[in-house]
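The complex appears here without one of its protein chains, the remainder shown in place.
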C-alpha cells in the first residue's frame, strides 16, 4: 500500500490531530512535514502554548512516519526538549524523519520551528512494530 | 502565597487543561494529584488515546507542581514512557511529585494510572526557574 | 535457569562492570541492588565524577535486571537526570527495578544514592527482547 494512502487514512481517523489542525505538507520515504496554527484554546496557565500540544504535534508526525509502511507501530517512549515558547497565531512546521529502523523497532526525530524559522522543540521517539497491518487492502 | 491558590489560578487560566477536563483532587508540598476522563476527541489514528494527550496531562501536573511556590518555572525537557493504551471512558489518575529542587532547577516525576490501577505512562520533567513571580500579591 | 546464576555469569563476563568495581548486594524478581566505590580514575575535567560512569553503573543494573530471566534484552534507549555530584571515596548504592515488562519489551528504573542517602541520579531504560537465550543450559 502507498505510504501516502496510509497517512491520509490515519489523519482522517485521528480526532486529536484534527483538533490540532494538523495539515500534511509533504511526505516521502521516512519523512513527513506538517503544519499547524496555534490557537487560544491551546494555551497553558502562564500564557504560552501548552507543552503538551507541542509534544502532541511532534507525536503525530512521529506516528505518521513510523506507520507509513502500513505496519502498526506503537510508541515505547519519547523525549522532548523545549527551546522557545509558542504564542497564539504562530505557525508551526513539524518535520519528522527516520533515524533508524529495524524489523521490530524504530527511532525517529522531529523538529518543530515557528514562522520565524526559530526552533521551538526537538523530539525523539522510539517505536515497537507489533506485526499487524494498519490498513487492510480492500 | 498559598500553593493551593497558585494552582487554582493556574488551572483557571489554563485553556488546554480545561479542554482535557483536568480536575484537581489533592495538593500538598511538592505533590499534586489530578483526574481526567478520556473522550472520543482525544483519540489517535489507530483507535487509542493520542500519546500527546497522555503527555499533556502529565505536563500539566508537572507544571502545577513546579510552579506551586509561585516562582515561574518553565520546562526544559521531558521524557515519557508509555506502558498501556488508553480508551474512551477511561478515568486517569495523574500523580506528580518533586524528586529534586534547587534554587534554579527542578526534577519531577509523574505517574498515570487508569481506573484498573494499571500504569499507563511514566513521565519525568526538568524545569528552570526564571526568577519571576507567577501571581502578584494584590 | 536461576536469575542469580544468570546475573553472576553476566557479572563474571562484564569487563567494564569489573573496572567500575560493581558488587551485587541483592537480587530478587525484577530487582537488583549494587554497590560501588568512586575512584580517582572515574573523575571528569571539573573534578567531579564523570556522568558517563554514573550512567554506566545504572546501565549495568538495568542490564542485570532485564536479562535475569535468561532472555537476551538490549537497550533501545535510556534517560538519566543528575541531581548531585559524586566525589572520590563516595559509596554509591544502585537500585534497579522493573516498571513494566512485556514479551518483547521492558521498562526499568534505576536510582543511585550516595553514602549520605542523597539521590545522585535517576535513570530510566527501555529494552527490546531479541528472543535468544543468554546462557545455555549445560
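Letters A, B and C mark the chains as written, and numbering starts fresh at 1 in each.
Note that in this section a contact is a pair of C-beta atoms (placed from the backbone, for glycine too) under 8 Å apart; a residue touches a chain by one contact, two chains touch by 3 or more.
Everything quoted here is computed from the prediction, not taken from an experiment.
Undergrad: Can you tell me which of C:10, C:34 or C:120 touches the chain that was removed from the display?
TA: With C:10, C:34 or C:120 as choices, the missing chain is touched by C:10.
Undergrad: Just name the one of C:44, C:102 or C:115 that touches the chain not displayed here.
TA: Result: among the candidates, C:44 touches the missing chain.
Undergrad: On subunit B, what residues meet the omitted chain?
TA: Here the touching residues of subunit B are 76-77, 79, 104-105, 107, 124, 126, 128.
Undergrad: Since one chain isn't shown, list which residues of subunit A touch it in the complete complex.
TA: That gives, for subunit A, the contact residues 79, 81, 83, 99-100, 107, 109, 119, 122, 124, 126.
Undergrad: Go through subunit C and note every residue touching the omitted chain.
TA: 9-17, 19, 40-47, 50-53, 55-60, 63-64, 67, 72, 74-82, 85, 134
Here is the rule we use: only the chains that are shown with their structure count from here on.
Undergrad: Quick check: how many Å separate the C-alpha centres of subunit B and subunit C?
TA: Here subunit B and subunit C have centroids separated by 29 Å.
Undergrad: Using mean CA coordinates as chain centres, what's the subunit A-subunit C distance in Å?
TA: Taking the average C-alpha coordinate of subunit A and of subunit C, the gap between them is 33 Å.
Undergrad: Between subunit A and subunit B, tell me the centre distance in angstrom, where each centre is the average of that chain's C-alpha atoms.
TA: Centre-to-centre distance between subunit A and subunit B: 21 Å.
Undergrad: Quick check: what residues of subunit A touch more than one other chain, meaning two or more?
TA: 76-77, 79
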